[in-house]
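Quick notes on the structure that follows.
For this view, one protein chain was removed and the others were kept in their places.
Chain nomenclature is as follows: A, B and C, assigned in order of appearance, with residue numbering initiated at 1 for each chain independently.
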Amino acid sequence: MNITVWNEYRHEKENPVVTDIYPEGIHHVIAGFLEEAGHNVKTATLDEEHHGLTEEVLANTDVLIWWGHKAHDEVEEDIAEAVKQRVLEGMGLVVLHSAHFSKVFRKLMGTTCDLKWREADDRERMWVVDPAHPITEGIGQYLEIEKEEMYGEHFDIPTPEELIFISWFEGGEVFRSGATFKRGRGKIFYFRPGHETYPTYYNKEVQQVIQNGVKWAQNEGTPKHVYGNAQPIENISEK
Amino acid sequence: MNITVWNEYRHEKENPVVTDIYPEGIHHVIAGFLEEAGHNVKTATLDEEHHGLTEEVLANTDVLIWWGHKAHDEVEEDIAEAVKQRVLEGMGLVVLHSAHFSKVFRKLMGTTCDLKWREADDRERMWVVDPAHPITEGIGQYLEIEKEEMYGEHFDIPTPEELIFISWFEGGEVFRSGATFKRGRGKIFYFRPGHETYPTYYNKEVQQVIQNGVKWAQNEGTPKHVYGNAQPIENISEK
Amino acid sequence: MNITVWNEYRHEKENPVVTDIYPEGIHHVIAGFLEEAGHNVKTATLDEEHHGLTEEVLANTDVLIWWGHKAHDEVEEDIAEAVKQRVLEGMGLVVLHSAHFSKVFRKLMGTTCDLKWREADDRERMWVVDPAHPITEGIGQYLEIEKEEMYGEHFDIPTPEELIFISWFEGGEVFRSGATFKRGRGKIFYFRPGHETYPTYYNKEVQQVIQNGVKWAQNEGTPKHVYGNAQPIENISEK
Partner (left out) sequence: MNITVWNEYRHEKENPVVTDIYPEGIHHVIAGFLEEAGHNVKTATLDEEHHGLTEEVLANTDVLIWWGHKAHDEVEEDIAEAVKQRVLEGMGLVVLHSAHFSKVFRKLMGTTCDLKWREADDRERMWVVDPAHPITEGIGQYLEIEKEEMYGEHFDIPTPEELIFISWFEGGEVFRSGATFKRGRGKIFYFRPGHETYPTYYNKEVQQVIQNGVKWAQNEGTPKHVYGNAQPIENISEK
């Protein structure tokens, strides 16, 4: 499987706290464990030409992972649109954490994708509510993260097609933390954790879920529909 | 309930076949039966200033009905965006027939909303597949239309939250003809029939479904969420 | 609307703590606020003949509310089956708290309906996650109950058609506390709160949700399908 990990890659260069945790960027860590799992992984970042997402890169990507936060607006409109089109044509998409506000995700959802948030070292406990779903394979009853940014409901998304994880936060909130959507021939997995000031992407269970998500999102050859004016297949009666 | 019926209102002025059927416009016929049902109904059309959809009109509309076909592109971007925002804030939306390709619907769905079509006087039979849904009240096992434009799958929409009608077409196709979606606090009902060259909106059962849809789509006071940075409700432990 | 409130009515007669809170039974309190809201309400309890649920009573009930806990097994098989059949024919059903384990609910769900639980005075905060749903009308961002029994995930139910509330519990769990299902022509609303040792059904917001649920669950005349051997509607070609 060909995976591209896209990262905004700004916090890691500008904030020493983040540099300490992810010296080569969040994308580097994510690409690392996916390569170890045997995938063919590339990375792309905001400040590369075309944000590293040329037509050719997109055409050769089976599943795209997206992390962004403070520079969503700097993603060029036509590139966001091209990514959306590739999803509709069948590329899988894994949307991480603050990428809920990315252009690509908002275009695909049609809603504000807004939510409540707080940086206060909340403990997060993500409960599995869909234990038949392959994205939960290898996970226990819940997945706990000692300290994370809080995201709270209401999360303004369309009703997910599958709701997989619900998070409990120490400060009193809940959140739909793992959710899937289909758009066109593409499958989308939103997964909440991963604030840049915490070492969340080193967590083995978080890595397991992302691997499961990538595997689930891959499209191995579903039908391509033809649209537009169509001749009748059956005879139509004279009236 | 305050209803606004929006119509492109071009075919009726340009095509004598359509003028014969809807001399005062499709919106006039729809507004008529909704008024008879006791609602407070206004109309708005493309060629009015602001397409008849000022901020004030939108603010005072509980449910908006939308019919458009050949001039989707002439709907101004900021007005389409304002309508979308009002839906997210709670205004109901009933999307009719070729409005599947309207800017408003496509923005809310996040997909191409493409489909197959044919103008060949197909017979259409819409089967009720959700007989517990209030939008089916007063309808029998199916609703039949002698001649209509064919719309065929695949209909490139997100999975509907509720699938209410499935159409059978004489020429060999099927279509998800009645479907609901929620976006933000707004409820959306897509209803397929109503090509301009057929007298479909005079059909009593079609009228019944539109009335049911309007009633279902109305929001009578659901919660308004607050988004953004939030203080903890519970004490957070020292770590 | 004709509502029947069914209650097991055992704890109230046997446990002084419960007697103090609900001297005339939980059903009496629920019937009271629904009558005040203008409905025609009857009650029925386990120890009445036929558990108070004769064919006639069921035939004249638009929406049935069910509370049970320690005596689910004493509900006669054929009465549970008759209630299920009436739901499939269009009677609404509101299932409260420990009735998740009732025969009627389990028959309709097809799963174990099991869950985690604890009686430890947990604080419960039910967050609205579907702010377009009429069952949330009049409620704020969340509904808080100072002390309640905890119910925790995994709740072994089929994926709800609509997920309306998610509860946060002080002890670290989450729960899908408000959820809807359709079965046949019947609409079902499961609503979590209401352990017998707490005065939960006096809570005005809990009452509001139950009223909303009853209103939502009522069937005003949806199609009755015919099943079995069917003649073709269209001509079938000779082959």
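The criterion applied here is as follows: a contact is a pair of C-beta atoms (placed from the backbone, for glycine too) under 8 Å apart; a residue touches a chain by one contact, two chains touch by 3 or more.
What you are looking at is a predicted structure, and each value in this text was computed from that prediction instead of being measured.
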Full-complex contact with the absent chain, from B:E8, B:D62, B:E137 or B:E173: B:E173
Those residues of chain A which, in the complete complex, touch the missing chain: 90, 125, 128, 130-134, 136-141, 161-162, 170, 182-187, 219-226, 233-234
Footprint left on chain C by the chain that the document does not show: 84, 88, 107-112, 114-118, 120-123, 146-147, 150, 152-154, 156, 158-159, 161, 170-173, 181-184, 225-234, 236-237, 239
For chain B, the residues touching the chain missing from this view: 125, 127-131, 141, 152-155, 159, 162-163, 166-169, 172-174, 176
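Throughout what follows, only the chains that are shown with their structure count from here on.
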Chain copies touching (chain A, chain C) - same or different residues, decided at half shared: same
Chain centre separation (chain A, chain C; CA means) in Å: 36
Chain B: positions in contact with at least two other chains: 161, 170, 182-184, 225-226, 233-234
